[in-house]
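Questions regarding the structure given below will be posed in turn.
Only one protein chain is missing; all other protein chains are in place.
Labels A, B and C are assigned to the chains in the order they are written; within every chain, residues are numbered from 1.
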Amino acid sequence: MRLEPKPAPSLGVTLLFPIAAIVVTLLITSLLVLAAGASPFSVFYLVAKGAAGSQFALLETLTRATPLIFTGLAVAVAFRAKLWNIGAEAQLYIGGVVTVVLGTGALPLPSYLLIPIIMIASMAAGALLLLGPAVLKTRFGVDEVVTTLLLNFIVLLFVSMLLEGVLKDPMGLGWPQSSKVIAEAQLPRIIQGKRLHYGFVIAVVAAIIAWIIMKKTVLGYEMRAVGHNPEAASFAGIPVNRVLMKTALLSGGLAALAGFSEVSGLKGNLTLDLSPGYGYSGIVVAMLAMLNPLGVIASAIFVAGIFVGADAMSRTAGVPSYIAQVMVATALLTMVTAILLTRFRVRWR
Amino acid sequence: MPQQPHPAASPPPSPQGGGEAAAPVLRLSGITKRFGPLVANNGISFDLKRGEVIALLGENGAGKTTLMNILFGHYVADEGTVEVFGKQLPAGDPRAALDAGVGMVHQHFTLAENMTVLENIALGTQSAWKLRLDRAAARKRISKLAGDFGLAVNPDATVSTLSVGERQRVEILKALYRDARILILDEPTAVLTPAEADALFRTLKLLVAQGLSIIFISHKLHEVMAVSDRVLVLRSGKLAGEQVTAETSRAELASLMVGQEVASPKVAEPKIGAVALELKSVSAAGQGSSHRLDGLSLELRAGEITGLAGVSGNGQATLAALIAGVLKPASGEVVVQGASMRDWSPRAALGGGVARIPEDRHAVGTIGDMSVTENVIAERYATARFSRRGFLDWKAAKNFAEEIIRDYDVKCPSPDARIRLLSGGNMQKLILGRALDPDPAVILANQPTRGLDVGAVAFVHRRLLEARERGAAILLISEDLEEVLALSDRILVMSKGRLSSPSRRGERTIRELGELMAGHGEGMAA
Amino acid sequence: MEQAIEILFTASFWVAAIRIASPLIFATMGELICERAGVLNLGIEGIMTVGAFAGWFTVYSGGDLWTGVLIAALAGAMFGLLHATLTVPLGLSQHVVGIGITLLATSLTYFTYRLALPQVTTPPKIEPFQPLPIPGLSKIPILGEALFSQTPLTYLAFATVAIVAWVLYRTPIGLAVRAAGENPSAVEAQGISVTGIRMGAVMVGSALMAVGGAFLTMSAFNSFFFEMINGRGWICIALVVFGSWRPGKALLGAILFAAFDAYQVRLQQISGGVVPYQVFLMMPYALSILALILVARRATYPKALMIPYQKGER
Partner (left out) sequence: ADPIKVAAVYTVPVEQQWVSRIHKAANAAKERGDIEYVYSENTSNNDYERVMREYAEAGHKLILGEVFGVEEAARSVAKDYPDVAFLMGSSFKPDAALPNFSVFDNYIQDASYLSGIIAGAMTKSKNIGMVGGYPIPEVNRLMNAFMAGVKESAPDTKFQVAFIGSWFDPPKAKETAFAQIDGGADLLYAERFGVSDAAKEKKVLAVGNVIDTQADYPETVVASALWHFEPTLDKAIAEVKAGSFKADDYGVYSFMKAGGCSLAPLGTFEGKVPAEVMAKVAEKEKAIKDGSFTVEVNDNEPKSS
């Protein structure tokens, strides 16, 4: 079996395959629902309703998409330069730590100063966290897949230590959680009384900026060059190591914003369960978007929507809620395959 | 899982006795292969006889490699059949080709570098389910073949430590180990030194004497004339001509290939100027398998082409890396147009007006998955011409790409095409254009015509001579002695990291140069 | 302080280290095989989960222990097949497929568990593998006790290392696997199907990962819990790198890591609660990074790792 590039896929084909992917996902999900003894016939309707069937559902989807946009961007940027950052999870938590360190009253500033300061500080911390593996990679040749992966564990334990130590909320009755950030450090809700907050807007803006950086700027060009062929890039005079450092800073900073936005916009404080694996999902989101920063917005909303919708479906249909993750995973795998098939034709000999 | 009988167990049917001429060992009939809209091979048919050497000739991108890949089963032809010893080969099955006695030495070597010679050769030759790889038997067989055909290599050496010539011997051994009766060599001499090439030809003679048939691809007409019995010329995927070697000439072949006469460039008297680049007793660690440099000094003058000849591995690559700015000297000084360069780097070199044409255009010269536009600005994207305040000016970049494409006659679909899709010759023209456009004071041309067809070679030569006229100081590093002799105003020979005394155009004969390259003879500087 | 050192000379410490290492050894060998063939398998965490469940559930439903191991291996191989189909012939990103497989395998396991055992509140137990001291050898002080008074699965883990090493370095098929990870075109040019080799390697590797998971439910413990793999799969990815893609060194890495883990638990007890417990838990991870820095420069990784191979492409 081999793949042959298709000349230029028509719009129909470009849409057909992703739709087919969703259909396959629904079929598989329906089978599982059937296996659970529930009726499989309304699965599609229930998922769609749960993801976007009401203002509430839609806002929930966007709320969940917000951190995924940030981590997706972090991964997209890093993977472009072939810096395999699997540590967005850790960077996210560090962003959360900085947010509560600065946002719980240490800096008595008005919102319009405090929030930018926290954002910058979070980004700096996340950036520095990824700088470590980047330096180890360029100086010692240590594989960053491994170091960033291991750092996820270390940072989570570190955060746990902080939450049971210096950052512990004195009013928290002993729970390992930080104090709440002050009102000035909170991102306002977009609609009063709903969960969607301005973190989503910041995420979209970040995606646009990342897109501009990748497409329009010297840095973006350098990153792509380094990613595709570091030897040739270096020969042409592109400072490869410096570019990798900058990439690490950018990527780590973006991931840290996810932590900032979750704490400052949604949760209000830092806990050990700030992220249900947003850092890892970021990889999925970024790859679905084919590393395009603008595509990350769409793919984050897609992934969030599938999860939120399937989760709601599981309750209505009365099947174990684990089906939501099954559906996300299935959707992911069928979707990446579909995207491939829009561009290549499979030949069987 | 592939099941491979020991090659010795199933000797391919070899037509013994009479009727050899009647029954070809290989027959291609009506091979057509399309890549999208492009027809890479168009109804190609020919026969190969026992003990015959066919040379396959054609411009870059004419479809030679594609044809051989079909024959070997890497590609599946859209139409046509391949018959070996009268039996049709199943399409797209390299194993069947191997079993039928076809061996192929690919244009780009197919060796696992971190593994040993023996492992590379034995790969796939023993039953997959055997609980033990029989190394002793393999070693014995390799030694025997190596002895018989003058292909000396150490079976236990790791491939990454081997020179290009040795690697090629391994590739040939791979084929012979499997009792190949038909050997395909795709541009085997493109990366060889003349001495290595001669050794290869001796081996080929021995093989032919054993009754093997050979298909040989090369852009070097003198080799084609020397080695082959018959020449097939491909042009744009079609068989454009067939000649018995003894009855044709280089000029005729060249015009068959390109469709017109190829004139060799005329060389005017040099107008030698000031020293443009000087290395003052530099020392540097060896690059890869190349020799280290110890206190080497070199001057390149404006308006002069300095040719550097030598057997590869003697330090040319190190010297090239040094001049290109990729390598910093451990001691000594690099002086560019009178200024001593403290922070030596590719950027510093480019800033000092040093243009670089790298040896390996695929791995170093271009970024395959980026567009033509993105590649042409790679050396200068940070200058005011292409960027402002951190933003790239894509319009200027595209204009520049179009300019190069036009001025350097680059055949490519569009400036937005990935450069990987260009043929080697066109890639090289693009690199040349990128390097020469800013009117550099110094040009480092490292193997600038390796693997190019005659038309492309002439084009590159012409451009280099034009730059010389304009007053550029050029260092031409080439393993092609003919090229060095044709272009250089001054020739240096490199051996064991040291330079010979220079000779002017025509002063030393090929023989004398050869002795210097071998490391003896007078004139090696202390 | 003295106590801290004494621990290192107790047999029970080394017994624990070997026991903790066992699942890591299986899974590390599995990952090593995949990577040696050129495929990074980030599905490991999920595949271990599948193995942990499949093995345990087989025994819980009445199968015997070795059948459980076999079923675990088969289940792992099935997910390996899915991974391989997507990453080898289709050449999809190994990162994204790996993470997708982990997600899918994990959630599908949980879903199945809940369907199979809807009413349980305490996870049911099975009769797991029991330690099987090897007569004579297990009497050797410390080392003998550590190595030869374990369960049969631990012995299998060590045997796996030897087999993997033998296959990789001594057999024709191992040669093909290594070559596929170094330069797939070299394999193709010798008439072997790169796709076949890589898919086979990923399936076998995944089967081993699943057995590693099964060790947790069938030897280290006796019932299945959600999230019980708890990052062990990711550790194995680090161990492969640490071991420079060599079975022997990877084994050493696994034992070293497990020893750190067994050690930190014991240090926690004698530290008197002065040092936060998280510091101890961090120890194995931090030391792994340190160890990587020491070995990285010399490590030669499979050149074609993570690079999909398409026949007829350059």
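Things to note:
What we mean here is this: a contact is a pair of C-beta atoms (placed from the backbone, for glycine too) under 8 Å apart; a residue touches a chain by one contact, two chains touch by 3 or more.
For clarity, every value in this text was computed on a predicted model and none was experimentally measured.
Among the chains on display, the ones the left-out chain touches in the entire complex are A, C. Shown as candidates are C:Asn41, C:Thr112, C:Gln150 or C:Asn222; the residue that touches the absent chain is C:Asn222.
Shown as candidates are A:Thr104, A:Gln177 or A:Ser264; the residue that touches the absent chain is A:Gln177.
From the options C:Val50, C:Leu147, C:Ala214 or C:Leu281, the residue with contact to the chain not on display is C:Leu281.
Contact between chain A and the absent chain runs through residues 56, 60, 64, 157, 160, 164, 172-177, 180, 193, 195, 262, 266-268, 271-276, 308, 311-312, 314-316, 318, 320-322. Those residues of chain C that touch the chain absent from the view are 10, 12-13, 16, 19-20, 110, 119-123, 125, 216, 220-223, 225-228, 230, 261-262, 265-266, 268-273, 277-278, 281.
The working rule: only the chains that are shown with their structure count from here on.
If you draw each protein chain as a dot and join the dots that touch, every dot ends up joined to every other dot. Annotation: 28 Å between the Cα-based centres of chain A and chain C.
Chain C has residues 311-312 in contact with two or more other chains. Counting partner chains per residue, chain B shows two or more touched chains at residues 76, 92. Across the interface of their complex, chain B is touched by residues 170-176, 178-179, 182-183, 185-193, 196, 200, 300, 302-303, 311-312, 314 of chain C. Chain C makes touch with chain A in their complex at residues 40, 82, 86, 89-93, 95-97, 99-101, 103-104, 106-108, 110-111, 114-115, 195, 231, 234, 237-238, 241, 276, 278-279, 281-282, 285-286, 288-289, 292-293, 296-297, 299, 301, 310-312.
Considering their complex, residues 1-3, 32, 35-36, 79, 84, 86, 136, 140-143, 145-147, 149-154, 157-158, 160-161, 164-165, 280, 283-284, 287-288, 320, 322-326, 328-330, 332-333, 336-337, 340 of chain A touch chain C.
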